[in-house]
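Missing here is one protein chain; the remaining ones are kept as they sit in the complex.
By written order: A and B. Residues from 1 in each chain.
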Amino acid sequence: MTLAARTWGRMSLTARLTAILLPLAVLLAVGTVVGIVFILPPTMDFLGANMPLVRFVVAVVGILVLTIPTAFVLIYMELKVIARMNLRVGPNRIGPWGAAMSLFHGFKVLSKEDFAPTGADLTVFTLAPVVTFLASVMTLLVIPFAPGIFGQDLNIGVLYFFAMGGLAVLGLLMAGWASFNKYSLLGGLRSAAQIVSYEIPLTISVVGVVLLAGTMSMNGIVLSQSGSALDWFAFKQPLAVLIFFIAATAEANRTPFDMTEADSEIVAGFATEYSGMRFGFFFFAEYVNVFIISALLVTLFFGGWTAPINWPWPYNLNWLDAAGIGILWIPIALVALVVATDILGAAIWLIGGREWSAPSAFGLGLLIAGAGVTAAVGLACFIAFDWVQGIFWFFAKTYVFVFTFVWMRGTLPRVRVDQLMGFAWKWLLPASLLNLFVTAAAIIILNQPVIPR
Amino acid sequence: MPARPTRPTTRAARAETRGETRPQEPRPPEQHRSEDDPRIMLDRDVGADLYEPIPPYPTRTEREGEFYTRGDGEMFINIGPHHPATHGVLRLVLKLSGEQIVDVDPVLGYLHRGVEKICENSDYYHVIDQVDPLEYVSSLFQEWAAVLSFEKLMDVEVPRRAEYIRVLSGELLRVASHTLYMGFLALDLGGLTPILYSFIERDEIVEMLAALTGARMLFNYFRIGGVNGDLNHEFMSRLGDWMSRAARQTEANAGLLNENEIFVRRARGVGVLDRATALRFGVTGGNLRAAGVPFDIRRAHPYSIYPELDFNVPTRLEGDSLARYLIRVDEVRESIKIIDQCLHNMPDGPVMAKLPRLLRPRPGRAWGACEGPRGMLGVYTISDGSDQPFRFRIHDPSFLNLETVPTLLPGNLLADTMTIVASLDPVLGGIDK
Partner (left out) sequence: MSFIPGLGIAKGMALTLRRFFAPKATIQYPETKPDIAVRFRGRLQLLYDEFGNLKCETCFQCAQACPVECIDMGGHDTKGRFYTHWGPAETYGERREESALRRSGRPVPDQAFTHFGPIDLVAVEEILEARDYDPGNMLPILEEVQAAYGYLPIAAIKHISHVTGASYALVYGTATYYSHLSFERQARTVAVCRCTSCLLAGSGRIANAIGEGLGTKLGGGPAGGVALEQLPTHTPGAASPLVTLDGKPQADVTETSAAAWSRSLAGKSVA
């Protein structure tokens, strides 16, 4: 037995913890100082020199990460909303009100076997879900979530969006062809025909907006709608909104245009032979698509991240932070949380009597205080920061449309293939052309200057 | 027991382990390939016809030979027996050109149990619960047909209260069956919600009937000469609850569909069954009335107390899927009207006739038919004087209604298959018997 081991054996628990943690803390402190002094500046210089690249990487990672909670929330929302419309309760066992349901769906999908049918073209079969998923994710790149928060401000943002939307068809077609299954094949071909047909009215209906805004950049379109709700393009282009909404529903393969996976006709369409995470990618892509078309609808027609009403009072950080405390508000909020928890917990414990044990009383206190402090901080941030407001309005508006899509799925039956195509070519396309013509004519006649940006 | 080494199970395998080889039997020449054939998986050239639904036997009829010969650009596709949209285990082999249906080959028999033969080996009392699972959506009507036939055979006078209870429970079940029909039609057209509203409605009715008959689905309630058990308080209170909102609720549920443009567009003009074809195929029930023939057994060959009741026979002229759907909507209204009349005129008295414990009718034959939700449900019984029927023949309306599918489908799109089949309302339990 060495000296070290003997010493270690004689030490108390606290002493052992100290013996472990103290050197660690010292090392960490030294490391931090060294890092800040020697490593940080050149790194920052390097990153600063490559700012567009850094921004791109951060945006891509952020958007990839964003898809996961988005899809989870949408799946849960669909389960719950349709259930309630069906007079059911929906998921209610896992998590509060069943909120962890889609998370466990994810685990289930991950743990399932990934198999390919005999005769399938394995390369294409494997690539198809990736293509579909990436097409959806890449579309998110141009959507402005808030002032300054967007993946990339392309000056051809709208065009980029439709290009990526076209890429999604490729994934579905690949899946349908490679599955070696006639249901899949029919589904793939249906999706190709459908999306190609609906691309045209979809694109033409947006041209009116582009004419009005004078730019194809998403940011530019949002900015040209700033002001109140009356400045939204939805009121200048009501027909275009309708066309866009219908065509986008078809583009995202949502009910009543979910021809590609019509379960009562072609089982599951292109996804028939998929299982496990490959199917999960399709599933993800579908819900991300719903989010995207809602987001696009909001961006193009409903003012994006702009607020529907103007704030009549002046607000900014200085007004809010009159005491000039600055970043110290963070520790103050934390202290407030602790104090409020203690006071509330003690009050509950004293008033509640024997039914409340100390942990549960303080737990409830923490819950209430946490909610209160979060609400206060959130409100302060909402008032103080532009981007918090932007994100709030953007997501609020987007989820209204997401709800509409789910609502439609809960209500409507599916249209037939020929009716679907006939509707696109006979009604939507002429209507969108009419809309474009009228918009262009109005701009010329009213001599409204095309705003250059 | 001491452990012993495992041994090969077959004689040939054991002989091989001993080093003896036996002459191989020559393989039969490969004629017909089916997906059940394991040899097919050894093929190097995995062709597109690997999963073709080609029957594993030589074609038996000219028609079958014609059907399974593919033309240019045509393909076969299986709808059923386990497809999300088929009712029960119906299998339709469709020959498609693109999405358009060229030809259909319905394959039945996945649910065949030989019920008629089982009935011929049961006592007359036992027949009633044997026929129950045939029309499993509305099993009281199948019982009713059998009981009508037996009562004619034995000259049994059914008490009036029992007749009223039969009509009451039967019409309740007709409402349940039609509601379910609407839901399934909507489900096959892609609507998620109406089916659940239908099931909520049906569940209320079925729970109510469970209070009356003792079971939710296979009631086994009608008896030769009456019914098994009188009305009780629980049933009546549930019925009263339901009646107070039935009309409103069924209207609201139907409103989800019959005004919906998408639904109407998909059902109107699809699968038009004209009057002549319907009569030629022996179609009955709502499907015939949708084609313009006001034929209803309750009026045409009245039985039970239907002559005393006031109700209409809804008829439509179009004969398409929408008309078949709307006929059901109207019939639900009429049924609610009948239930109301039954409740108001319910007489007092016994619910069972006095009958011997052992039923031995005189030799003879009898036909009993009633109007089920899907059409004429008939039972033809021949008695040889023993306590079991000598011959027991079940006439099922779903079978005849389904027979029109091969004439209705060709020329339509794949998606219309579901509309047409669902609007004809087949129940496979009765079809396959």
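Here is the rule we use: a contact is a pair of C-beta atoms (placed from the backbone, for glycine too) under 8 Å apart; a residue touches a chain by one contact, two chains touch by 3 or more.
No experiment lies behind these values; they were computed from the predicted model shown.
A.B. asks: Check each of A:A333, A:L364 or A:M408 against the chain that is not shown and name the one that touches it.
C.D. replies: Of the candidates A:A333, A:L364 or A:M408, A:M408 is in touch with the missing chain.
A.B. asks: Tell me which residue among B:I200, B:V272, B:L343 or B:I382 touches the hidden chain in the full complex.
C.D. replies: Answer from the full complex: B:I200 touches the omitted chain.
A.B. asks: Which is it among B:G98, B:G229 or B:G364 that touches the chain not included here?
C.D. replies: B:G229
A.B. asks: Of B:V264, B:L279, B:A353 or B:I382, which residue touches the hidden chain?
C.D. replies: Reading the full complex, the residue touching the unseen chain is B:V264.
A.B. asks: Spell out, residue by residue, where the missing chain touches chain B.
C.D. replies: 1-2, 4, 7, 9-11, 14, 122, 126, 129-130, 193, 200, 203, 207, 210-216, 229, 232, 234-235, 252, 255-257, 259-262, 264
A.B. asks: Tell me where the left-out chain touches chain A, residue by residue.
C.D. replies: 81, 84-89, 92, 407-408, 410-412
The rule we apply is simple: only the chains that are shown with their structure count from here on.
A.B. asks: Give every residue of chain A touching chain B within the complex, in rising order.
C.D. replies: Residues in contact with chain B: 82, 85-88, 118-119, 180-183, 186, 255-256, 258, 262-267, 409-419.
A.B. asks: Provide the residue numbers of chain B that touch chain A in the complex, in ascending order.
C.D. replies: Residues 41, 46, 50-51, 75, 77, 83-85, 99, 186-193, 196-197, 200, 256-257, 260, 262-263, 265-266, 413-418.
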